[in-house]
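The structure under discussion is supplied below as structure tokens; questions concerning it will follow.
Here the complex is missing a single protein chain, while all its other protein chains stay put.
Let's look at chain A:
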Amino acid sequence: MSQINRLKEGGRIDRSRKLGFTFNGKRYQGHAGDTLASALLANGVDIVNRSFKYSRPRGIVAAGAEEPNALVQLGSTEAAQVPNVRATQQALFEGLVARSTNGWPNVQRDLMGMIGKLGGRLMPPGFYYKTFMAPASMWMTYEKYIRKGAGLGRSPMEPDPDTYDHLHQHCDVLIVGAGPAGLAAALTAARSGARVILCDEQEEMGGSLLDSRELIDHQPAAQWVARVLEELAGRDNVTLLPRTTANGYHDHHFVTLHERRTEHLGETAPLKGGYRPARSRMHRVRAGQVLLATGAHERPLVYGNNDVPGNLLAGAVSTYIRRYGVVPGRRLVLSTTNDHAYRAALDWQDAGREVVAIVDARPAPDGELVAQARERGIRIIEGAAVLEAKGGSRVSGARVAAIDAGAFKVTGQAETLECDTIASSGGYSPVIHLASHTGARPTWNEAILGFVPGLVKGVHAAGSARGIHDLAEGLADGVAMAARALETLGVSAMAVELPHVDARRDGPSCALYQVPHEKPTLRAPKQFVDLQNDVTASAIEIATREGFESIEHVKRYTAMGFGTDQGKLGNINGMAIAARCLGKSIPEVGTTVFRPNYTPVTFGAIVGRHCRELFDPERYTALHEWHVEHGAEFEDVGQWKRPWYFPQSVDGKKETMHEAVARECLAVREKVGILDASTLGKIDIQGPDAREFLNRVYTNKWLKLEVGRARYGLMCKDDGMLMDDGTTSCLGENHFLMTTTTGGAASVLEWLELWHQTEWPELQVYFTSVTDHWATMTVTGPEARHLLAEITDIDLDRDTFRFMDWREGKVAGVPARVFRISFTGELAYEINVQANYAMHVWKTLFEHGDKYGLTPYGTETMHVLRAEKGFIIAGQDSDGSVTPEDLGMQWAVGYDKPFSWIGKRALSRSDTRRTDRKQLVGLKPKDPTVVLEEGAQIVFDPDHTIPMPMVGHVTSSYYSPTLGGGFALAVVKGGHQRMGETVYLPMADGKTHAAEIVGTIFYDPKGERQHV
């Protein structure tokens, strides 16, 4: 057991609990309280990955969300695979299995690394675009190998065994980040009685206080954290959410919080009392006020080979030592621009390891921490910086020289210091990501050398998140900003006494981003800006030379700040380099926009319970169970499950769809069939102006429709294009029942309300959806009357109950409305009963139906039958660019109605008057065995050179057992004047079908059968 870098004591880990884990197939041990990253460092693992583009060996750089290199693939089984987890954010658990996401065949010996070494200069920005541009057809081939080489982790190929929840939360104040400012703010808001949610992305709340050298109330800062958390946990107006990342800030203070509940316990949620709790939760928070106490990320310095394992952030060094009891090396060189980073050297020395030197870019640093380092006798090299790291798979030295940061020049002779670790700090960038999600532009603050968040109304930033890095000031700022948020809400803030913090004097920092090198940037060793995306200083310089001046363009050309990284470490440095190359200042160059998500969110948490059978609601008719029992195949129509066809067993063999539909069609044409039509939209319309209203929204006339009669109507938008169709029946002088297409039910209701509420509020009319209240059974075929007569008291005499009449009475002993409406062209009765009675009526029909050959049929047969009659389906034979006239339905257009109904004016526009509009016609394939493809394009001249002018397409096409061949409906330019002409349909397989343009009615053209 060799945790060679583990200190004998210290840290917040539980040394009594040892945890075994596997990384790249090798077994290691860590402790409870470790992250995967701290455990790897404790075990002396230097290389954790290969870089994205150049495949260079990479080690751990940071200790938190900003880690660019240590991306791992988790999971011991296929189903548990999780890609791109930051090792710095993954708590260690017993049995954890992780692999590097990059590196093929493995991270130690990497094939692509050869390309990185040999061909580094051959891979400028835009390399993939430039190299693999042509031919386009080859991209799929290139991509396969590029991806294999680059590697990005992979998604699991098996279903996720875990569940995920969504929670909807409301609070007065949402506080993001539980560091000093966040805790002080939470205390203030909580004591004032506000409903508070405090979330923090780390395993433990406390932020920087968990590894701070500073004392609060003369005790270690972590003790103050514990006291505050204890008080907050005891209040019922406070919700504490540790391990919870505010991943996105959306409109109107809607913030999504991703809470990882079991990821620290195992790769799938461990069973708890026999069930598996949700692995993670997405809290959808609507907050009154939001306080961002998100802290700051330390900026690394950009110097040569700054990506070699052993180059770390100064703050990360302190975190590993103080929080995890891990010192990630033996000999340290610290390169800094500020006082705060000195604590890395002090912590390193306290851990008993050697500090070779502190290289400070400032000519005369003089803060208190600097003085402490001097007192300890640590060598401080002033006015200098690390120019370049030495070493391949681990740092072996640091080349150091005096520099002039302002002039971007090396001014002194370089000296090489032997070391295995280089810690760097170029200052601190406030974490402004969430504020940026709101669209507010951050502003550059020269005093802190960083962007501070732009804030929209109701959003506040506190502490380091707005550049206040001093501990005492940060605590005070948390209290003050909470008070400001409370004031906006009309809550008076309770005074919170600030704890005592010893004042510390820090000297001023200096501005240094890219460290100058003796060689020009393009020839110097690679100086990495964005480690995750392998973007170098020279790439940015090249981009600016190639004319990319906008920082947003530089970002896209180089990929800086792309992907899961979102520019946490590199963005400011990149902007500074672009500014240098362009001769501008950083605020002039500006910043790119950070977008959600702050760190990756697993799809499970985004989806929550809205998956599998709960993905989309399914609607069943009252007769669904019968359909299932009778072997129906179902079709989705909107959210409805409708029987598609009812295959029967013939000689022990199940019919094909073609066979079933042929049988069902003939049953309707020759005997009697029954269709469950319950899904048709039904809208109950009442009021003294109901009739006038119908007259305005339908194209045809409604003023004279008598009680007891029904009428088919077309509904257009005001542009004259068909929107929906259906029959409407007059139930009483002021009472109508409208039917709509199955898919159009909701939108037609909204349409009617729109016109009533916004244009004609003076009309007294009311609309109620009754789709689900009534079940509809269509009994149709020559035997329909005989069958229905057996079970109804309604007089079915053909001359008193005529076609397009409706009657009220009893069917199978229950109250019913029967409509003599036909969508098949045969004698038909649509029986409407309360949905709860539907099964009884349906079964009674079958009890009586055997002798008539009653056959259930589904939507496919319905389509064939209606198409044979030329009955259109709105949305299939029309598509929003088809007028009633294009459909040849002038008979349903009331040109002389006094009110200019919806769509009328548009019918006389020059465009709708064109004679070469696409018009609905019938198509009869010359070869009757051919069933044309729906959507097939139509041409007049099959010998025309490509591209052929396309003149229309097939809208409906079926095989008709009645006609003994294929037939189709289609829209064809000027089709109404082309009866008898031949058109052609060139198909993808090279065949060309010929078809004759005919009328749309293929069967019973005089419509006699529905009148019998």
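Everything that follows uses one rule, which is that a contact is a pair of C-beta atoms (placed from the backbone, for glycine too) under 8 Å apart; a residue touches a chain by one contact, two chains touch by 3 or more; residues count from 1.
Keep in mind that, in the parts below, contacts and distances are computed from a predicted model.
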Hidden subunit of the complex - UniProt protein name among "Sarcosine oxidase subunit delta", "Putative DNA modification/repair radical SAM protein", "ABC transporter substrate-binding protein" or "Cytochrome bc1 complex cytochrome b subunit": "Sarcosine oxidase subunit delta"
Residue of A:753, A:797 or A:941 touching the missing chain in the full complex: A:753
Hidden partner chain, touching residue among A:166, A:235, A:250 or A:924: A:250
Residue in contact with the excluded chain [from A:213, A:264 or A:286]: A:286
Which residue of A:761, A:935, A:949 or A:964 touches the chain not shown here: A:761
Which of A:719, A:879 or A:996 contacts the chain that the document leaves out: A:719
Those residues of chain A which, in the complete complex, touch the missing chain: 250-254, 286, 438-440, 456-459, 718-719, 750, 753-754, 757-759, 761, 900, 904-906, 909-910
